[in-house]
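Okay, here's the structure, questions in a sec.
Complex shown without one protein chain; remaining protein chains in place.
Chain lettering (A and B) follows the sequence in which the chains are written, and residue indices restart at 1 in each chain.
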Amino acid sequence: MVIVGPSGCGKTTFIKCLAGMVAPSEGEIYFDGRLMTDLPPEERGVGYVFQEIALFPTMSVWDNVTYGPRVRGWSSERTRRTAREFLDMIKLEAREDSYPRELSGGARQKTGVARALASGSNLILFDEPLGALDAKVRVELRYEIRNLVRDLKLTAIHITHDQEEALSIADRVVVMKAGSFVEVGTPDELYEHPKTIFGANFVGEANFLEGTVLNADGETSTIEWGEGLLLESQNASPGEGERVVAAIRPESVIVQKGNDEEGIRGFVETMDFEGETARYEVKIPGYGLFAVRIPFHRGSRPYDVGDPVVIKAPPNKVLLYPYPKEGLQKELDIESRG
Amino acid sequence: MKSEISARHGPFEKVLASLDELSSNTVVRRGVYAGTLFFFIFIIMIPPLVGILLKWNLIGETIQDPILVARAQNAIAASFAIAFVVSMLDLLAGLPMAWLIVKRRGRLISVVDTLADVPFIIPTVALGYSVLTFWSGPSGVSSLLGVQHLLSPGIWLVILLHFAFSYPVIVRLMVGELQGYNQVYETAARTLGAPAFTAFRTVTIPILKPALISAFLLAFSRSLSETGATAIVAGAFENGSIFIRNARAAGQDGPMVLVSSILMGVSIAIFILISLLGPKLRSPTKHVWTGLEWAFSTRRAANIKDVSTLAIFAVLVAIPSLFVVLPGTAGLLDGTLQKAVSSTGVWATYWSSLVTSYAVALLATLLNLLTGFPIAILIARRKLGARLTAVLDALVTIPVIIPSVALGVSLTIFWNALGNLPEFWVLVLAHTTITYTYFARPMAAAIQSVPEELEEVGRTLGSRPFGTFRKIIIPLTKYSIFSSAVMVLTRSVAETGATVAVVKKLQTAPVLLVAWINNPAAYGASPVGLGILFLVLLAFVSLLLIRVAMRRGD
Partner (left out) sequence: MPEVHLREVSKRFGSIDAIEDFEIEIRNGEYICVLGPTGSGKTTLVRLIAGLLRPDEGEILIDGKVVNRVPAEERNVAYMPQQYALFSHLTVLKNVAYGPLSRGKDNETASRTAFDALKMVRLNGRAEAFPSELSGGMQQRVALARSLASGSKLLLLDEPLSALDARLRVELRYRLKSMAKSLGLTVIHVTHDQREAMIVADRIVVLRAGRCQQVGTPFHVYQRPDNLFVANFVGESNFLEGTVTRNDSTSAIVELRGGLNVVVQETSFLAGERVALMIRQESTAMTSIAESTNALPGTIQAIRFLGDSLRIEARLTNGDILGARVPVPSVEAYPKVGDEIMTSFNSADVGVYPVPARGIEREIEVA
């Protein structure tokens, strides 16, 4: 399970409560039915992988990985076997005598993971394990960690602020804001049908349009927004006459050149080449900028700045939310300190 | 915590501005650093090391006398043995205390925290007198147990004294280390299943090892150096520094030089040895005695540990150190106060000795501020390259390693050989040398804690080297500057060992008081108690100032 949320939302505090490093003010924690709330970390049998990695600097890789077994009093035979196994799994057998300062960031973090796993726990807590690493390394390592956890059939709770990381490796994702769980769901549930505006904004990118429901006949609703523009949605909608916020993901729309088709008309204002995709910001008169993202095929350059385009939003991709009481900006704020 | 950056164009600002301009000039900058290095090496470091060598010839005649040699050998052996034992005991008692202060917050602990500094802050002569009256005097422990003298002046009293005054050194150092220590390592160990005691032993101690070694060495050298208080409690017992003091008093230059040079030489050798070998020492971290260590990690075990730590602190350190307040207050109440204030009789000399003490101390502090700062920058910013910086760092530590009484002997010889420098100035130089480490190294550490990036950004924004120094470094280290300066001042006022070796006519307050104490016929308990009380009160004021500065700086 991955918990995702902005800095300061409480995810680290939450995971520390699970590990026993911080005591909850209220409530109880159970692992497999056993009450854990008053137990110190050393009695909970939970593996923990730290954001700052925290390998013991005075010990070699081997000593680090065997620390858990040694401290639990395992036989030296069992200790050796386990450590060997895990070092093999993370492909660091050759570096077992190295010290942490001699390793690269990725190797250090893998050792940290091996250390947590070698102590024999069935529950592993990952505290932003990839935060200290380069972007490319992060991507490679997240899959390695995921495969490791799956092969060993462990339960894992992983916290991160990186929503792509969350989506790509989670069975279920929890979105957290200002100390509360805002949404829970599988990655595609959360991405395709987020239940809250915050969820829609934090996990992936979205355009948010403010408008009013013109009519809602059960299957399709029509929304009026901007300067008399209309939008259709097949998703759950507030009632007729209500203020509403529509969310549309940039890659879910269909874009066509020209301005005689039906749809949202505008002019290309900016273009950003992203590698495998291109992101355009289209200026919609009476509204502002609308972001669209299209796959970028080798050599093709579909639109130039200034081109008129028409955007069509498939009704099943238009998500609707009641207009938030405290205003849209507050909902979208991802710098909140809770 | 605000600092005014002002670009007003008054005369002071003009001076600063031109200093800024000058600092951009590489030659000028290098000249300033070279100048302070020169001062450090040729005025601070070389004289103590060389002075002794000038009278090398005296040693030849001295070793002809077998009785003298035997006495000298015993004294030196005693010095090193006591230093070693006391330092080990202080480590064992001080580490749990540091742990207590850092981990457990609360009213009681803050009080304990402040009290733990007392033996370090009050002049050692006061400490010596206090320990004497507590353990040996009729009004102290002896009265509780119904004996005349529980402990007579002698080796045991010396050990108790040394234990007490090195205790704060260890505690302060370890508190600093523990505060800077990243908890995450111990937490990681505990998530892997290690109980608190095992985590501490197998993870934290190895990481803290360098600090533990430094603490040990510091306590060791302080024990070797200490003269004033030891003189009060030693009675007939002789360690190295007492021997030198006695030799000086008797005018026997030969034995004085002999023992001084041996003390110096062996100290430096031990220091180098431990610095090099210490890191290689591997604490037993492989094996874990699971049953035993779980027992040590329980709440109950922790409480037992805390209570015994506090008990040892109270009985062996705090109360003996504060005991001096009793005779002092007696002195306040029985009329001695009026005599003191009106400067009658012996009090005239007392006040002038106090003035001398503070004059020397202020000058030493000033010299330290001016010459210590550039050296601190050189060390903190590694301007000489990694290797030379390490060498400089070690050199700056040397004044602390050399027993101060030997240092005083050496300096006197040196400056007298060079031309007759007035006693006062030799004293100032001696005090500057002795306290040099107390300013330069904490300043280096404070400057190091200011990220170099701040200065770099300042420079790219257009401020010259001196500009970034005064606009960024000084504001961010001002509390360290203040507390280090006060520390230097306090150490200088309390200094006895070297002073005794240097002065023939001048008297500083501690020297005067030692003379009073060792002459009970002429000076009763009241004047002594009161004289000491004044010193202690002044020291407390300094302690409070340091505390305030350190709290604000956090």
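What we mean here is this: a contact is a pair of C-beta atoms (placed from the backbone, for glycine too) under 8 Å apart; a residue touches a chain by one contact, two chains touch by 3 or more.
Owing to the predicted nature of the structure, the values given are computational and were not obtained by experimental measurement.
Engineer: Would you indicate which residue among B:Leu476, B:Leu489, B:Leu506 or B:Leu535 is in contact with the undisplayed chain?
Structural biologist: Among B:Leu476, B:Leu489, B:Leu506 or B:Leu535, only B:Leu476 touches the chain that is not shown.
Engineer: With the missing chain put back, one of A:Asp38, A:Asp88, A:Glu102 or A:Glu140 would touch it. Which one?
Structural biologist: Of these options, the touching residue for the absent chain is A:Glu140.
Engineer: Hey, which of A:Ser7, A:Ser180 or A:Asn215 is the one touching the hidden chain?
Structural biologist: A:Ser7
Engineer: Check the options A:Thr66, A:Gln163 or A:Ser237 and report the residue that touches the missing chain.
Structural biologist: A:Gln163
Engineer: Using the touch rule from the top, list residues of chain B that touch the missing partner.
Structural biologist: Counting over the whole complex, chain B touches the hidden chain at residues 1-3, 5-8, 24, 451, 453-454, 456-465, 467, 471-472, 475-476.
Engineer: Even though one chain is hidden, which residues of chain A still touch it in the full complex?
Structural biologist: 6-8, 104-107, 133-137, 140-141, 143, 161-165, 167-169, 187-188, 191, 202-205, 249-251, 272-277, 279, 293, 295-296, 298-299, 334-335, 337
FYI, only the chains that are shown with their structure count from here on.
Engineer: Which bits of chain B are touching chain A when the two form their complex?
Structural biologist: Per the touch definition, chain B meets chain A at residues 182, 184-185, 187-196, 198-199, 202-203, 206-207, 209, 285-286, 288, 290.
Engineer: Provide the residue numbers of chain A that touch chain B in the complex, in ascending order.
Structural biologist: Its residues touching chain B are 19-21, 40-42, 44-48, 50, 52, 54, 56-59, 67-68, 70-73, 115-116, 119.
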